[in-house]
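All protein chains of the complex are present and in place, except for one that has been dropped.
Naming follows writing order (A and B), and every chain is counted from residue 1.
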Amino acid sequence: MTEIQKEIKVRAKDRPQIGVYVCHCGINIAGVVDVVKLKDYALSLPDVVLAREYKFMCSDNGQKMIKDDIEAGLINRVVVAACSPRMHEPTFRLTCKEAGLNQFLFEQANIREHATWVNMQDPEGAYDIAKDHIRMAVAKSRKLIPLQVQKVKVEPSCLIIGAGIAGMNSALDLADEGYKVYLVERSPTIGGHMAQLDKTFPTMDCSACILTPRMVDVARKKNIEIMSYSEVVDVSGYVGNFEVTIMKKPHYVDQEKCTACGACVESCPVTCGNEFDLGMGTRKAIYIPFPQAVPGQYTIDMDKCIKCGICARIDVCEPEAIKYDDKPEYVKVNVGTIIVATGWDLYDPTELVQYGYGRFPNVITGLQMERLLSSFGPVLGKPVRPSDGKAPHTIAFLQCVGSRNFREGGNTYCSRVCCMYATKQARQYKEKHPEAEVYIFYMDIRAFGKGYEEFYESAAENYGIKYIRGRIAEVYGGENDSIIIRAEDTLLQTPIEIEVDMFVLSCGLEARADSDKVSSLLSIQRSADGFFMEAHPKLKPVDTLTDGIFVAGVAQGPKDIPDTVAQAKGAASSAAALMAQGEVEIEPYYSVVIEHLCSGCRSCQSLCPFGAIDFDEFKKIAVVNPALCKGCGTCVSACPSGAMVQNHFANFQLDSIINVALKQPTVENGGK
Amino acid sequence: MSGEKKWRYAFFLGCVAPNRYPMIESSIRAVFDHLGAEILEMEGASCCPAPGVFRAFHIPTWLVIAARNLTIAEDLGVDVITGCNGCYGTLRDAWYELLHEPELKKMVNEHLAKVGRKFKGSIEPKHIVQALYQDMGLDYVKGFVKHKFKDLKVAVHYGCHILKPSDKRPWGGDYENPRFLDEIVEITGAKSIDYKDKFMCCGAGGAVRTAVKEVAADFSREKLVNIRDSGADIIIDCCPFCHLQLDLGQMEANNYYKDIIGEQFKVPVIYLTQLLGLSFGIDPNELGLIKNHELSGVSPFIPIDPFIEKIKEELL
Partner (left out) sequence: MSDNVEKYIKRKVYKKENSRIAQKFVDAGLEKIRSCINCGTCTGSCPSGRRTAYRTRSAIRKALTGDESVLQDIDIWLCTTCYYCYERCPRNIPVTDMIIKLRNIAVEEGFILDNHFTLANDIFYETGHGVPANGEGNKKWRDLRESYGLPPLPPTVHTHPEALKECQELMKSVGFRDLMDNVAEKKKQERAEQEKEEVKEK
């Protein structure tokens, strides 16, 4: 039965009749503490009229117990002592709601994470803590007040930050579902890192060949607005109604006038390293990052430009598109949802001095190797040594560079793609140079994806790539800029020295260097590894803890292209599901002003971090906008006259918890 | 000069410098005095004890005796300097552990109490290189240089324990490719030249020299091949035990490995303060660079005359 019945009227002054339900959570709780004793303890608490224990309160049967008791009129408040409210508060609230009880008359005591899990070795201590939690939950339950959920309209549009393969896929799906998409990209072109790759493992299809059609699709879609060379500078508002300010950086080329003839590039006298090629190739100060860039728009790099004026000459640029005085432009858009798809940075191996990156010219990163292998890259797919431009005969790859490293500055996690990209690059090189000797130094080969193990097997069997199990210890320079590698072949238990012509560091992926800025801009969390944190690692993998903001791709954690695309589609689907409802419920935890107590001092207004407090000039009192208020409580503690009350966390409710936490209450003293 | 000197240090001698390479001891005394630092004697100090030897036998003994040595300096109320990487390793590691692990400190002080001592952690153990580079600073030391050795090519040998464990050393975690010692050497005009495996161990430490001399000598052999290939005129080091291994060990390598090294090694090994002292214009006699005895079988084992010859012109 899912139809919601008429709500049972519970008024604040009605005598509380509390039902306490102690969950076993299998053995998670019951294996450590005596749940029957806990149940009996709960019964001894004031206003508790019944208590039960059950194997899994979250199961259908468990929920039915609660419903039956509510419907039978036995109880008018519910306390479940189980796991974290982050896990099942929504479940039990719905249970209450379905049985006709206001869902805010439910309270959860977390006796699993807070008691039994952390005190497995100390059951008695765990029991005492569980008792404390139940006592506090009951105390709060007695003071709960029914609240009504607010609903706000959802703007049917989405801001996607980052136009790599993740952002593009989310954008395409949302556009096809009829939503307006603002696709913001920091660099001059969409495409992301995937545009830098030559081929993709394990199928060996050409990265550009599968990516560029997508880029063109994105550009063609009417309801996708590409904002390349742009950055999000401000985000305000709330789920369904975000107000976003985007800075469009100046290209110094008038896009309306430019015909993309390329004459400016030919005439530009400045040559510098191309970021897109990671220093393996060059570009001019006026440039497009790569031929298939979308939009195919020229940009002047003002850090490199010497302002000689040649490109602006009429004989060079006939349409007079060069605009040296171009200025940044600020655009404001309203969106209902946001998808963060900001991607990753490659680990910088310079600080691992022992590997010689930056000291020896022929030590390069995996991404640089990718550019060398790329058929439209700086050497047209024929890798050569940076030192002499000759094809290397012997190449060694080293895995886990910067990854699985618990030292300061290292990343502790596995980056998930490096084993396969090194194997792929090794195979590609062997295809071009069958006589070459290629070594891959690894600790564990992680070939977990579909077709990956087979890909690895073939690399060894058909391509003769030599896998050596051992993390390279150090390198030193040999003759002709060769690199001499020292390691242990751990399977032979012997130290080895190998001289190679080129040494490729399979660097891991890490969170963008400016993730902290994005995190504070959007009020989303990061996990210990620096990537953006999902709301739940299993059940909410694309949600963030901020409603209406989703995360896709490597921004959330290292993943390969198939996983990235899958997650991007998931994020689009979640965003669409939210927008399709047209409106969204907001938890009624906002602050309210007790009008006759408010003196109009405006302390709260200046302190509110969310701009949720307005001032009523007529009544001379503060007014809270419930949709903007995040329930942080700053105003409550700032208010000198006690006029601010935060719903569900009112002072009298918190006091009741603190009081029973500090002393053992009994029925005799009335829980005081 | 009257009044207190700007820098005052308790001088921890250790074993090898005073008892086998006294020229190192006298050159440190001469250079620090010249630089205006006062040296206080640590009366009754013992072996540090050696970090790879006695610590390898019994860690608590190592810690307690090290702590005792530190208390002697604590009584003097000044930081300790030592010219030996091994002593530095012991004093600094023990100091670090005692500062960071209250349990260890308690254990150590229970023993020390029996002889009326107490480790307080009130002073810092430093290497003389640390005192020169960080306390005085390169600019200050540079001001004393009188003679510059333009044509002198130096193979700098840091040794291990001045750098590592890097989390207990004052060099900001840099152990793979530091420059501080080269910078000090180069204020004398000498050129520090790069050589293969420059930071490799001399082979003496960790009780290896005592265990199997041939193994220690093979380390030295490898280092000396690399140094010879680099064309260095001399080796400069900052540790008496490395010094012994590179000097006496050079003879041993010449003996054990004569079949594979080709020409016999004969690279003079000079201690840092001997070179510095010369460039400051200190009398070479005070720096232990002039032999005035008829003893045989004493250090240095590899003649340093080629070095003296090389720089004589600059000194005149």
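The rule we apply is simple: contacts are C-beta pairs under 8 Å (C-beta built on N, C-alpha and C of every residue); 3 or more make two chains touch, one makes a residue touch a chain.
A quick note: this is a predicted structure, and the numbers were derived from the prediction, not measured.
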Residue among A:Ala487, A:Ala511, A:Ile621 or A:Cys635 that touches the chain left out of view: A:Ala487
Hidden-chain contact residue, picked from the options B:Ser46, B:Ser122, B:Asn177 or B:Gln264: B:Ser46
Option touching the unshown chain, where B:Tyr195, B:Phe219 or B:Phe265 are the choices: B:Phe219
Contacting the left-out chain in the complete assembly, out of A:Met204, A:Cys308 or A:Ala473: A:Ala473
Residues of chain B in contact with the chain not shown: 13, 15-16, 18-20, 22-23, 25-26, 41-47, 49-61, 64-65, 68, 111-112, 114-115, 160-161, 163-166, 175, 197, 200-201, 203-208, 210-212, 215-216, 218-219, 222, 285-286, 288, 291-293, 295-299
Missing-partner contacts on chain A, residue numbers: 354, 400, 404-407, 410, 443-444, 469-474, 486-490, 493-496
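Following the convention adopted for this analysis, only the chains that are shown with their structure count from here on.
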Complex contacts: residues of chain B adjacent to chain A: 173, 176-177, 196-197
Contact footprint of chain B on chain A as seen in their complex: 353-354, 408, 476
